[in-house]
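Below: one structure in structure tokens.
A single protein chain has been removed from this complex, and every other one stays in its place.
Our next item is chain A:
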Amino acid sequence: MKIRGILAAATAGVLSLGLAACGGDPEPSTGPVSLRMTVWSSNEAHLKLFNEIADAYRAKNPRVTEVKFDPIPFESYTTTLTTQIAGGNGPDLAWLLENSAPDFVNSGALVPLDDTLGKAEGYNAADLSPSATSLWKADGKLFAYPFSTSPFGVFVNTDQLKAAGQQTPAELIAANQWTWDKAVSVAAASSAKSGKAGLVVRDFDYKNWDNLSTVWTGWGAQAWTPDGKGCGFDQQPMVDAMTFLHKSIFTDKALPGPGTTADFFAGEAAMTITQISRASLLKDAKFGWDLVPLPTGPKGEYAVIGQAGLGALKKGKNADVAADFLAFFTNPDNSAKLAAYFPPPRTSQLTAETLAKTNPLLKPEQLQQVVIDGISTGVVKPSHTGQAEIAQAVRAALDPLWKPDADIKAVLGGVCSAINPLLAK
């Protein structure tokens, strides 16, 4: 092999960075406009609805020749989006995950929306719930529209619970006994009987630890203080919550251990904690199921919500048109249509009646208990500027916790040592 060939091979990794070089400054144009919006859903029904809304917009705005919805896989969504932006190939509009909200909102990458939404006909921006928009605001300005505010709930396989002779969560709620202790004992009993998993915190997989906030919030624990400066992992509520979780995993065997995969929606687990938007996966379910709120923790009842925002990128060639389309996409009429899949931030549309029309799989009391009550009281999953780096540091520092003989307090102290320099930035 020639040296030159070796050099070529050696720079293969380098290339990917190099190719990200090109990209020009945006110039406002007056000609035909084509918009691209990145999303992480490739669900046909979702895309069909988006395209219908886009067609209606194009009919009103002939200048806009195309609105393209570009699905990017969820797992690599933010990374792919940032890479596209770095390569000068960013979209005009983008869905944003709550964990990247502070980075996008504070960086100046997004177009402030207040003026556009204020001017839009019949928009009624005052209808947007303040608890839903707070994550997407900086310096009092709204930088992204929280198109989905989706609470976490517990999906239950009632067949597996009954087979194990356990009370269902619905019965426990009626008896005022739907607590974490009870949930874990039910899950452990069901798992022992069925040989399948008990309770699965969906998408956690011992890596995406922010999903555990659906558990520790019941203990009043938090990853960091609301101002983002103080680490919460070594505080007593977190130590208590993690001790409980560790015991549930390794002693009670109520949760599957690390490296064990179990998909509730394929009937492989008795219960799972996830967002209500996953209900669509139960369309063809072969088992009896229910959706209930999160169990109460030592601190009482609580709710956790995941959010997704929609923003217009400032760097796009047609940022003004993109913002205008955003206003159309999220106006009261279209918001009601989107509510079929994404719980809306509009208070007027957050009623069990409105949601029931578009969520036929869920009963009114499920919608009221889990969705509407959840949104009004919910704590948003943890997010911080520079979240990806912090998330990685927490993941690495938490790894020693997922062993039967872990020193929980020491591990959690280690998490704080690892992230304190990052929180201080």
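FYI, contacts are C-beta pairs under 8 Å (C-beta built on N, C-alpha and C of every residue); 3 or more make two chains touch, one makes a residue touch a chain; residues count from 1.
We adopt the following convention: contacts and distances are computed from a predicted model.
Visitor: One chain of this complex is missing from the view, so tell me which of "Sugar ABC transporter permease", "Metallophosphoesterase", "L-beta-lysine 5,6-aminomutase alpha subunit" or "HprK-related kinase A" is its UniProt name.
Guide: So the chain that does not appear here would be "Sugar ABC transporter permease", according to UniProt.
Visitor: Determine which one of A:54, A:67, A:85 or A:189 touches the chain that has been left out.
Guide: A:85
Visitor: Which one touches the absent chain: A:68, A:207 or A:247?
Guide: A:207
Visitor: If I consider the whole complex, including the chain that's not displayed, which of A:267, A:400 or A:413 touches that chain?
Guide: Residue touching the absent chain, from the options given: A:400.
Visitor: Where does chain A touch the missing chain, residue by residue?
Guide: For chain A, the residues touching the absent chain are 1, 3-4, 6-15, 17-21, 79, 82-83, 85-86, 103-104, 107-109, 206-207, 257-261, 314-315, 386, 388-389, 392, 395-397, 399-400, 402.
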